[in-house]
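All protein chains but one are shown at their positions in the complex.
The first chain written gets the first letter, and so on, giving A, B and C; residue counts start at 1 in each chain.
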Amino acid sequence: MSTATPRPFRVTVWNEGRHEQQNPEVAARYPEGIHGAVAGAVAEHLSGTAEVRTATLDEPEHGLTEDVLAATDVLTWWGNLAHREVSDEVVKRVHRRVLAGMGLVVLHSGHLSKIFTRLMGTTCTLRWRSGRDREVVWTVAPTHPVAAGVPHPFVIDEQEMYGEYFDIPVPDELVFLSSFSDGEVFRSGCAFRRGHGKIFYFSPGDQDYPVYHHPHVRHVIANAVRWAAPEADRSVPRLVHSESGWFERGGEQA
Amino acid sequence: MSTATPRPFRVTVWNEGRHEQQNPEVAARYPEGIHGAVAGAVAEHLSGTAEVRTATLDEPEHGLTEDVLAATDVLTWWGNLAHREVSDEVVKRVHRRVLAGMGLVVLHSGHLSKIFTRLMGTTCTLRWRSGRDREVVWTVAPTHPVAAGVPHPFVIDEQEMYGEYFDIPVPDELVFLSSFSDGEVFRSGCAFRRGHGKIFYFSPGDQDYPVYHHPHVRHVIANAVRWAAPEADRSVPRLVHSESGWFERGGEQA
Amino acid sequence: MSTATPRPFRVTVWNEGRHEQQNPEVAARYPEGIHGAVAGAVAEHLSGTAEVRTATLDEPEHGLTEDVLAATDVLTWWGNLAHREVSDEVVKRVHRRVLAGMGLVVLHSGHLSKIFTRLMGTTCTLRWRSGRDREVVWTVAPTHPVAAGVPHPFVIDEQEMYGEYFDIPVPDELVFLSSFSDGEVFRSGCAFRRGHGKIFYFSPGDQDYPVYHHPHVRHVIANAVRWAAPEADRSVPRLVHSESGWFERGGEQA
Partner (left out) sequence: MSTATPRPFRVTVWNEGRHEQQNPEVAARYPEGIHGAVAGAVAEHLSGTAEVRTATLDEPEHGLTEDVLAATDVLTWWGNLAHREVSDEVVKRVHRRVLAGMGLVVLHSGHLSKIFTRLMGTTCTLRWRSGRDREVVWTVAPTHPVAAGVPHPFVIDEQEMYGEYFDIPVPDELVFLSSFSDGEVFRSGCAFRRGHGKIFYFSPGDQDYPVYHHPHVRHVIANAVRWAAPEADRSVPRLVHSESGWFERGGEQA
């Protein structure tokens, strides 16, 4: 029921890409890389409205040049082994873009990435176990756009366990909770707003399990990308000196 | 940048309609009633995507029959003198519709309406003065859809003062703050989610001032209506008994 | 590390008390009634700082006269079979007391009580099963006073399952999450503020399981009672007319 005039938005799917190089099983599981699987999920659900490209750690500037970011409405982020190899300069660049309105969707082990911890201000640590747990994902914000069309609950047969305590700021919107075979729980879908940007963290997904082929996981990722897309052009918030009466003389526009 | 396929949604603008009958100045200010002005604001901004009708207190069942509500995606509410005359039966009906997903936009003195206080659970009282204060409306959630396209700040030259303490639950999203000539402040734009429904309270607007002709006030009201529209058909949440293993046998769908 | 001068606060533990009358097994499990067990938990942990009394449905005015409520700093509420038998007059009285600052701790099946649903504005429905599930209770707000001294997690060997979707407003503070044997999750410890009152909902506890004898459940209930106690005398928020310049001439005091 939206009245917005649809125009394509531009999605950049970023992946560290190391597991695929180092582990033949991961390469077999994700023949086009985890980035390929994620990009496919976005394209599958947002066909015609989103333009999707990918970028990886080993490209120059990790594929995230100023030009690429300037042409990106939403960035998705997957990393695990090599968070420390991401250059501080690129992290700073992405951080500023998010504050200026670029959406950011952080996936799974991206919780320990430099960009996510910088935006959150906390350690973003958690409890984990790679033990073939069954994960059940529950919606606790049924009207949130990221949950649209997703069954309540849905089951991932085998998955790495991520459990509480998850050291994040209280999410602006808590959308999904997960339980695991052994009894752990996790805030698995969390929305945040920072500066002019929207951020969604979604934990299901792992290199050792075929989670990015799971239809509902793919649907959530696409929903998150669409939700995180900015509605207007923005800049980074800045310090403003305002003389008395400024807004009655015309002032700032939104 | 939305990808939703636009389809028209149905808006019912409700008004008590008593000031217009009792006070020629109000009638002159709002020749089509406050409901006419509000309906015009919605139509002006959502032309082609919203179908707007009006209903008033003096109609049978206050114009809010089961049939009307079943064909309403978003209801706006204006009342002041006659909150007590609204029948408990109609309030109960509207309450259930909101929990089932109908959007509700509560305007100005509607803060003391039966439907708003029932949804909030508090007194919804506040401080007030009809003293020709200047109101300045500031956006504190710049990425919220209800603030889209609205200048930061905008000025209402003459307006009734509404000030803190406003006895509401902490809003799920605080979008606008207002200041008044004499120094009072007010949380003037507040978003809530209850059951499957979205609720927006917006305070600017009064029978004694031409506030519903103010272009930015009109824009906010239309934004709020669009934001509050449900994205899917819903029912009232209910108590569910679930046998062990229910969701692995198919379970509930969202 | 508090600097507050401790003075005893007054706790009224309310119980419907019907299961104990109708079911010998419940009577054997809770020989002093569920209210006796809850009152014991409060007394055990807040000895010397709290004065505890009990009240039940079958007493005149359900034991909740104006005098009793005027001498109550925190009320705890347990009911299940007979929510409808609670008089609307008493509910209205309790509601006003909460808005005036009386703490309220709602336990387990009290989620469907008239007083809780009135304060929340939603149906407060949920999913349930009495199937001897194991419940595991996790702390997601480690600095919250209600979680102080409570292990993370703690296990209840047998318990009724309460699962999502739980139709409440988003809690002001989400303190505990629970998982159940079969995979369900639940927001089992939720803090709300309404008017001048603090409300805590805590789900573990049932007539068919000895949960109110569980040491950590007892600890949480006592923590919740202490947290909900008001820090000052308050009244119900009210509509206030304020002339221009009122606060510079002395104004209102907190």
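Going forward, contacts are C-beta pairs under 8 Å (C-beta built on N, C-alpha and C of every residue); 3 or more make two chains touch, one makes a residue touch a chain.
Keep in mind the model is a prediction, meaning the values are calculated, not measured.
Chemist: Per the definition of touch given earlier, which of A:G33, A:G183 or A:P230 contacts the omitted chain?
Modeler: Selected residue, touching the omitted chain: A:G183.
Chemist: Which candidate, A:N23, A:S47, A:S87 or A:T125, sits in contact with the chain we can't see?
Modeler: In the full complex, the listed residue that touches the missing chain is A:T125.
Chemist: Where the complex has a chain not shown, which of A:G163, A:G189 or A:P230 is the residue touching it?
Modeler: Reading the full complex, the residue touching the unseen chain is A:G163.
Chemist: Tell me where the left-out chain touches chain B, residue by residue.
Modeler: The list for chain B reads 134, 136, 138-142, 152-153, 155, 163-166, 170, 173-174, 177-180, 183-185, 187.
Chemist: For the chain that got dropped from the picture, name the residues of chain A it touches.
Modeler: With respect to the unshown chain, the touching residues of chain A are 99, 112, 118-123, 125-129, 131, 161, 163, 165, 167, 169-170, 172, 181-184, 192-195, 236-245, 247.
Chemist: Considering the whole complex, not just the chains shown, which residues of chain C touch the missing one?
Modeler: Listed in rising order, the touching residues are 1-4, 6-7, 9, 46, 48-50, 73, 101, 136, 139, 141-143, 145, 147-153, 155, 193, 196-198, 226, 229-232, 234, 247-248, 251-254.
Methods note: only the chains that are shown with their structure count from here on.
Chemist: Would you kindly state whether over half or under half of the residue numbers at the chain B/chain C interface are used by both copies, giving same or different?
Modeler: Over half of the interface numbering overlaps between copies: same.
Chemist: Averaging over Cα atoms per chain, report the distance between chain B and chain C in Å.
Modeler: The separation of the two C-alpha centroids amounts to 32 Å.
Chemist: Residues of chain A touching 2+ other chains?
Modeler: 136, 139, 141-142, 152-153, 155
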